[in-house]
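Omission of a single protein chain aside, the complex is shown with its protein chains in their original locations.
Up next is subunit A:
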Amino acid sequence: MASQIIFIILVIAGIALFSFNVRKVIRNIKIGRPAGRSDQPAKRFMTMLKVAFGQTKMAARPIPFLLHLVVYLGFVIINLEVLEIMIDGIFGTHRVFNGLGGLYNFLIGSFEFLALGVWLACAIFLIRRNILKLKRFGGVEMKAWPKSDANYILITEILLMSAFLLMNAADFKLQALGEAHYVTAGSFPVSSWLQGLLPASASSLIVIERVCWWFHIIGIFAFLNYLPYSKHFHIIFAFPNTYFSNLEPKGEFTNMASVTNEVKAMLDPSFVPSETAPGKFGAKDVNDLSWINLMNAYTCTECGRCTSVCPANITGKLLSPRKIMMDTRDRMEEVGKNIDKHGAEHQDGKALLDDYISREEIWACTSCNACTEACPINIDPLAIIVELRRFAVMEESVAPGSINAMLGNVENNGAPWKYSPADRLNWAEQS
């Protein structure tokens, strides 16, 4: 009975803490400006199914695709087991679904293979990161916390899977011994190999089985509550992120409605704008970005596919699209903490531009869209870069000298170079 009460308290506390943190994350995302992305729900839903659920964009790199697929399926399917653990924990039952008979045996057997698969995939992931040191997982932004974060997740998953298999092994052995509480249920194609590691006495086996059972469920709740602090948040955000992703051609940049109003008023003095213009053009800080940009930042799992295909990064420039996303998240969390401590009106004198992302980074972008194409969950670093450029150019008039010269030419003679408009057709006179 005591264990049931402890279990129920644990579940309530785990879920309450998680919802408290998620509310904070949503509050942070809402710091952003509104964005009209609620059109075409059917197409959006299909995009989500294809890209997030179906993982179609992962296939571009077959090895990580397969490894990730095993972990993904393992995560989704083994969580069916969590349902049983919850019921057992609350009502003090044991393997409550064993009434399913053959199907139950099949399920538990499949979970075991998946658990082994997840274990191996995570081990390979650790090797790729820490021993093979794949270039994609390196870079200036991947020091300290981001590096440990990835390792913590992988080690936790290995521990969880180990506990799951060890628990089954002890359970199986107890079933064979005919222990009263341990009904004969399930098939154990993987964990039966672990039996040799276990002691023979029923009392020790019960301790091992219980410890692993509690470790598994506490581990899952700990993991859930780790998510809001981690890059691993993508397991949830991948879905809304792909739903709200850009459906227009990648080459198209948004037309700023606030500018349209001003330009129309300039060209036609009788024009009356339908809405009032916002205070600022482009973005200097996270609150100038759209909530989609900010959700993108929470969704990023720092895999580095974007940076590995970025022409600027490949040739040694400072720009890394992954860093753009990580900086945006870091700054957003800083702003969030400021709100918690000092209230919504607090200004800390810092901003995303310059304190996190440098001018050198934003001006190195070729807007080639390789990053957005590479992202398996449709994150758009380019949109943030463009907003920062818009602020630099329209609010501050600060840009590289040659860019200013180009803009001056477009304005004065309708071409980015210093040629006379009168000479525009001269090409037709030569052969």
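One rule holds for everything that comes next: contacts are C-beta pairs under 8 Å (C-beta built on N, C-alpha and C of every residue); 3 or more make two chains touch, one makes a residue touch a chain; residues count from 1.
Note that contacts and distances are computed from a predicted model.
Student: Given that one chain of this complex has been left out, which of "(Fe-S)-binding protein", "Tripartite tricarboxylate transporter TctB family protein", "Acetolactate synthase" or "Sulfite reductase" is its protein name according to UniProt?
Tutor: Cross-referencing UniProt, the chain left out corresponds to "(Fe-S)-binding protein".
Student: Out of A:Gly102, A:Gly251, A:Pro269 or A:Gly349, which residue would touch the omitted chain in the full complex?
Tutor: Among A:Gly102, A:Gly251, A:Pro269 or A:Gly349, only A:Gly251 touches the chain that is not shown.
Student: Among A:Ile26, A:Leu83 or A:Val263, which residue is in touch with the absent chain?
Tutor: Looking across A:Ile26, A:Leu83 or A:Val263, the contact with the absent chain belongs to A:Val263.
Student: Which residue numbers on subunit A touch the omitted chain?
Tutor: On the subunit A side, contact with the omitted chain comes from 60, 248-253, 255-256, 259-260, 262-264, 266-267, 281-282, 309, 311-312, 314-319, 360, 363-370, 373, 386, 388-394, 399-400, 402-403, 405-407, 410-411, 414-417, 419, 421-431.
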